[in-house]
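Left out: one protein chain. Kept in place: all the others.
Chain IDs A and B follow the sequence of writing; residue 1 opens each chain.
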Amino acid sequence: MNFFETQHLTKRFGGLIAVNDLSFGVEEGEIFGLIGPNGSGKTTVFNLITGSYPITSGTIQFKNHRLNGLATWKICKLGVGRTFQVVKPLRRMTVLDNVIASAFNHTGSLHEARDKALQALEFCDLIEKKDYPAKGLTIGDRKRLEITRALATEPALLLLDETMAGLTPQEQTEGVELIRKIRDAGITIIIVEHIMHVIMSICDRILCINYGQEIASGLPAEVANNQDVIEAYLGKD
Amino acid sequence: MKRISWPTIVVIALLVLFPLVVQSDYYRHIFILSLMWVVIGSAWNLLAGYTGQVSFGHAIFFGTGAYTAGLGVTKLGISAWWGMLLGGPVALLVGLIIGWICFRLRGPYFALATIAIGEIFRLVAIDWRSMTDGMDGILIIQSFRSKLPYYYLALALAIACVFAVYLVLRSKWGYYFVAIREDQDVAETIGISSFRYKSLSLMISSYFTGMAGAFYMNYMAFIDPHVVFSLHDISIMAILVAIIGGVGTLWGPAVGAFIMVWLQEIFRSAFFGLLPQWVSEAHVLVFGLLVIFVIRYLANGIVGDWSKITGDWFKKKQLSYSSSGN
Partner (left out) sequence: MDVFLQTLVAGLLIGGIYALIGIGMTLIMGVMKIINLAHGQLMMVAMYITYVLFEQFHLDPYFALLVAMPCLFVIGALLQKYLLNPLLKVDSILPENQVLMTVGIAMVLTEIIRFIFRSDYRSVKTGYSTATFYIGGISFNIAMFIAFGIAVLLTVALFFFLLKTDVGKSVRATAQNKEAALLMGINAEWITVLTYGLGSALAAAAGTLLLPIYYLFPDIGGPFTLKAFVITMLGGMGSTIGAILGGVVLGVAESLGATYISMALKDAVAMVIFLLVLIFLPGGLKTLTKI
């Protein structure tokens, strides 16, 4: 059995099928890319995994747990962390307090949570800005805060939703390094990303979806050369 | 444990000494009411200011506490002081049920439900005459003639309440409350059960408000549904106390309580009888104008907007919530 897997995952919004019979597995320790054109259902998949939307049918399995029907916070407790595509800092808290709040996930003591938070900030290179109010951060730092906050919950599986969008090339390079560092720390990653060179360079395997359905999967090079993928992105000529 | 700062000690010392210096029953009375409002304002603030769940019905808990103490006397024949023990838990239970109904839902349901439930409680207290004696209210005999015991009891309650809020804020609960206030979606994804923690916040808040109600019964020795379940005089007053002082600040409600009780008294007595009688009739009007003014121009209250008031624009704006770590 895979570390993480979905089977026949389906989500309907009224008459619209956002995710259609999607089955895929992720192995422990890999970076798994989820790509597809705009509106293909990538973020919806994340929302299904974290329980933000109820699943229409299918199953989601993580380690020995079935995630279907669990509350979002319970899924986090089981070890699934996520970032949001549209960053959501806790605006009127400082950067440090943002991270402390999530570091409480596996501890009740402020002292311990604080230490964990500082470690996470150090790890993500955000430590110098720990006393800034979160609402005053630049977009690059906000994305970094998203990741730090997710890491502080001590996940085994991390879902990254377009953490590179809107960043400068320099910041993107740093971001790629950070993601590799997170994987080296033993955390499995599923990443949704639009910036192709990022995805191609860091993913071990990639799944491409369109209209909520799988159109290709495999190694980055295979997926990149797949005729259906090219058509989905560029349209049929 | 962090040491308590010296201004806090000075303020507490002054409050302890106050009734020994000031012998006037009138001023002692005003201070007792102010201290009682410190409790209610701080309790409301924990729920609304820190957890983001605005209650328009804290009279529910205040009245429940007061009637618990009062009914103990008329129905069970026990001392009203038992109310100090029972009023809090009973109010907490009511809070728990309201939270269970409302916090599962997203949207303004909680705010709406508190108004409606407040109204239901008032109507039931009026109409269930066999139980509550309706509008005749409940009259008991005061235990003490002197204001001193009541004063120190109120002071102890106020200190306990503010200190409890302080402790909560410096714990996991506090961080979770504020995270929920800032963004419920994020809170859920970092492992916070928003339902559980909103309920917790409501329970603490209703407990202290219930205690204040029980105290009111003991101190005033008379209650009726219009007084203790009043939308304006209790529920809205609680909101005003917190807002004027500063929502989401530890000391805001305490400052607000003294300001509001004094303001109310000044207008109710038409500036201590210096102005014509119609001024006292206008005290609710002033109350309303104050709501409008404060929300429009002092949305974060005197403590929260202190830099704005003193014109110190360049000072780094005070953070509403920061760990202030070491």
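Simple rule for what comes next: contacts are C-beta pairs under 8 Å (C-beta built on N, C-alpha and C of every residue); 3 or more make two chains touch, one makes a residue touch a chain.
It should be emphasised that the depicted structure is a prediction, and the values quoted were computed from it without experimental measurement.
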item: Partners of the unshown chain among those that are drawn; value: B
item: Of B:54, B:164, B:227 or B:263, the residue in touch with the unshown chain; value: B:54
item: Contact residue for the chain not shown (choose from B:92, B:239, B:257 or B:302); value: B:239
item: Identified contact with the non-displayed chain, of B:62, B:229 or B:287; value: B:287
item: Residue ranges of chain B at the interface with the undisplayed chain; value: 48-49, 52, 54, 56, 101-102, 105, 107-109, 111-113, 115-117, 119-120, 123-124, 127, 181, 231-232, 236, 239, 243, 247-248, 281-282, 284-285, 287-292, 295-296, 299-300, 304, 320
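The rule is short, and it goes like this: only the chains that are shown with their structure count from here on.
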item: Separation of mean Cα positions, chain B and chain A [Å, integer]; value: 43
item: Residues of chain A touching chain B in the complex; value: 50, 52, 71-74, 76-77, 81-82, 84, 88, 90-94, 96-97, 100-102, 104-105, 108-110, 113-114, 131, 133, 149-150, 152-153
item: Chain A-touching residues of chain B, taken from the complex the two chains share; value: 170-172, 175-176, 178-179, 182-183, 185-194, 248, 319-323, 325
